[in-house]
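Notes follow the structure.
Incomplete set of chains, arranged as in the complex.
Chain lettering (A, B and C) follows the sequence in which the chains are written, and residue indices restart at 1 in each chain.
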Amino acid sequence: MIKVGVLGATGAVGQRFIQILSEHPWFEITELLASERSAGKKYRDATKWLIETALPEDLKTMEVKLARPESLKNSDIELLFSAIPANIAKKTEVEFAEAGFTVASNAAAHRMDADVPLVIPEVNRDHLALIEVQQRKRGWDGCIITNPNCSTIVMTMTLKPLMQFGIKHVRVATMQAISGAGYTGLPAMAIHDNVIPFIGGEEGKMETEPLKILGELDGDVVKPANFKISASCHRVPVIDGHTEAIWVEFTSDPSVSEIKKAFYDFRREIESPTSPEMPIMVMEEEDRPQPRLDRDLGRGMTVSVGRIRADSMGLKYIAMGHNTIRGAVGASVLNAEVFAVERGIVK
Amino acid sequence: MIKVGVLGATGAVGQRFIQILSEHPWFEITELLASERSAGKKYRDATKWLIETALPEDLKTMEVKLARPESLKNSDIELLFSAIPANIAKKTEVEFAEAGFTVASNAAAHRMDADVPLVIPEVNRDHLALIEVQQRKRGWDGCIITNPNCSTIVMTMTLKPLMQFGIKHVRVATMQAISGAGYTGLPAMAIHDNVIPFIGGEEGKMETEPLKILGELDGDVVKPANFKISASCHRVPVIDGHTEAIWVEFTSDPSVSEIKKAFYDFRREIESPTSPEMPIMVMEEEDRPQPRLDRDLGRGMTVSVGRIRADSMGLKYIAMGHNTIRGAVGASVLNAEVFAVERGIVK
Amino acid sequence: MIKVGVLGATGAVGQRFIQILSEHPWFEITELLASERSAGKKYRDATKWLIETALPEDLKTMEVKLARPESLKNSDIELLFSAIPANIAKKTEVEFAEAGFTVASNAAAHRMDADVPLVIPEVNRDHLALIEVQQRKRGWDGCIITNPNCSTIVMTMTLKPLMQFGIKHVRVATMQAISGAGYTGLPAMAIHDNVIPFIGGEEGKMETEPLKILGELDGDVVKPANFKISASCHRVPVIDGHTEAIWVEFTSDPSVSEIKKAFYDFRREIESPTSPEMPIMVMEEEDRPQPRLDRDLGRGMTVSVGRIRADSMGLKYIAMGHNTIRGAVGASVLNAEVFAVERGIVK
């Protein structure tokens, strides 16, 4: 087993990491780190567990350590998962990478740094090569690997197989789940029987992150993909699963059946525990995908697409994926798995 | 008071007509019509009243008549509101118009007939002139006046003031309320904690009706507006209020402040009880409009817009309106008011 | 017009007070008070307005003053409505009463004080006589008048007409709306697709407040009613309207029709703007009352009851009322109206 730690273990994202990692066949949690408020406490006393499955017995009494590299001085972990908020991640993740740790981060803080890989393994696994650039330029032994924003992941996975047709423009309207706002991020009074047509910072992420991910690694840098994205982001009363209505204009003129074939043919390159057999599931029913029915496909790691149709203004379709699994915690874990395979940490 | 009747009085849309008309300063309900199942019964026994306000006392014991012109042989009503389903409306509305009645219809059946006005008074009141064409061609004394689909109305009202900038393309993603599906149209199991990315026939209506409404009356026909619309329609767990994310590309290059000014300057031409002082309300808050907070503006007749922003791909903004008031029953009543003013029925 | 002020004007309850009072035929808001964070600002800048109707124009620019009696030194208000949290109300309301103001409070802080009237006008208007006791004992010119907790009000109004049959035991299970927790009191993640079978402090209030309200004024004190209440309180995903399943055991053996008659015969003694013609509405349908359909009856001031049935274990029925109107803000305003009538402030 590969020993791992969780940074920000007591928050909502941290709990989800713990749930997924505690059933993981390769990884074993041996370190839990959090802020001063929690440090020194037993995990069960430091957090209010709000996950649908029970808190694993052996973690209940594990001591939470302060989220500083010094806390891991005698630790033999090989990977650190970061579930801390972007504003704290900015500095803290750097400190851990500097101290020699490999940080698989779900935070937005370093995603757009030129030498930090922003990776969806099925899409741009080759960008992991940026790790060497990062270590060389910064003089680090450790490194930071990031996964994209939840809405970005769902859309970008479906854009990858369409790149062959020459993408010119993308427009996307999202219907995002409330879990994306964090446990206390959204009052019930705000979203009950309502739609909120605004999510702070989200449209900017959706308009920039995909271009880096779909860009080409060229020496030490990634040349961003050469098309434009316009996003409109909305919150709806759904607990998990982001639904996205996507329009694509192409430089070529692919038929709907060519598009479908491209989605069908899209496969993973590396098998690993979290990686789904079908990264994209094409649904033929006229009213699918739907978040409540389809979010758990591929144990939450499959993105489903449906309603693929074309008109004189290009292609339109629906994409849907589980925002806290494929869009967050599962994404970080999958990045770590692929990293572990490529580095030979897993035999 | 102008005496009016309601066709399809016992259904969900019929009940909403009754609620609105029973408080109306110009109109007085004197006839209730419905199918054989209800004909001959007292209204309170023929329907399960599901409106938030109480069923008006004087209507409780009014007899429901069969929805056939013969039932109104001795009636002195001047207007008939139609709340019947499209498939029945096809034939029934024609029978009543033929028999001399003015039918203000919310049904889709005749909306796209070349000689039937499809009207939003603030947008294309002049299309009411088609009534003469209709009567001349069909040899009728009566006529059919229609209002558009609920989603169409919300969008089209906001497109009208933008026509001056030269519209090239429109894309719209809707987040539609469950009341739009009718009282029993949607099982709770289908939409609870869910999004359904499909509404039968809706995208077609949104892609054609606005072009007729925004078209130019030229002799006996309406020349449709000359731009393209692509719609993606979705149901969300909200009781009332359709939210729409709209992208517009123009032939000119208006600034955001010119766009806002165009919305602000958009006013009604005829004052009437149902007509809102502000047909469009521009909201400056970054997270508005929202259906639960804003659907009742202008007693449900105001469409609110917000998040007006531009990028290299044109303009984007959010529009929201009450689907069963501005988008259905209120729309028919407003059409009837304007008709009554123009024909001098109201003094 | 009677000039009034609102203490805690910027919070969710304060906003609701402002909405109701700004349309009130007797009262005119001339003072807005809040904490240091808001003092000195214009009202529209001090609050995020989240009410479904627009913020009244004339209040937008009214200056918010610090919630201290000194702020009102030159003020000519005759009543002060208190919308502040219980922990702050403890001290602050006393300071204002001491300084000569009549405080109509929605806070729990002083409800159970022996010399403070806890009043539902239709139930125990005579308890307002405690004001003299309060002023005499405390040496105040002003006074504090309180209304009960939201769940208490709904149940207690229905218990009053049943007192004639001799109440022995009451059991109540509540299904309470999310607005009762305050705007930010409940994360969407906590209540979406969920029931929370616990509301802090609520059961205690429901088990004690009704006994004081239904008690008898005896000289300077209220002798509490002589029966027992056991409450189980639960939060459900409904925005407004508390539904309560109530069991009552009697010392006598009233029939269901006697019970219904008692509910029907229950009327207000004093007419005033907020007081509903029917304080209790008996519904005969087998599936009513329902919060979404019935909460706005009597402009939110009527409590509806239904499913009145008896078995060998006594009577059971459902009661439902609007928690933020009848259960909070409307309750305070109604208390103030009755006080104003009795003191001759209203002519």
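Simple rule for what comes next: a contact is a pair of C-beta atoms (placed from the backbone, for glycine too) under 8 Å apart; a residue touches a chain by one contact, two chains touch by 3 or more.
Nothing here was measured: the structure is a model prediction, and the numbers come from that model.
Undergrad: Count every copy of the one sequence in the whole complex, not only the 3 placed here.
TA: Taking the entire complex into account, the copy number is 4.
Note that only the chains that are shown with their structure count from here on.
Undergrad: Where centres are the averaged C-alpha coordinates, which chain has the largest centre distance to chain C?
TA: A
Undergrad: With chain centres defined as C-alpha means, what is the inter-centre distance between chain A and chain B in Å?
TA: Using C-alpha averages as centres, the distance is 43 Å.
Undergrad: Would you mind pulling out the distance in Å between where the CA atoms of chain A average out and where those of chain C do?
TA: Centre-to-centre distance between chain A and chain C: 47 Å.
Undergrad: Rounded to a whole Å, what is the gap between the Cα centroids of chain B and chain C?
TA: Inter-chain centre distance comes to 40 Å.
Undergrad: Hunt down the residues of chain B that sit against at least two other chains at once, touch-wise.
TA: Those would be 192-193, 239, 292-293.
Undergrad: Spell out the residues on chain C that touch chain A in their complex, using ranges where they run on.
TA: Touching chain A from chain C are residues 12, 50, 178-179, 181, 183-193, 237, 239.
Undergrad: Residue numbers of chain A touching chain B in their complex, please.
TA: Spelled out, the residues of chain A in touch with chain B are 169, 171, 173, 175, 192-198, 228, 230, 232, 234, 236-239, 241, 243, 245, 247, 286-293, 306-307, 311-314, 316, 318, 320.
Undergrad: Can you list the chain C residues touching chain B in their complex?
TA: Contact set of chain C toward chain B: 50-54, 192-193, 239, 292-294, 296-297.
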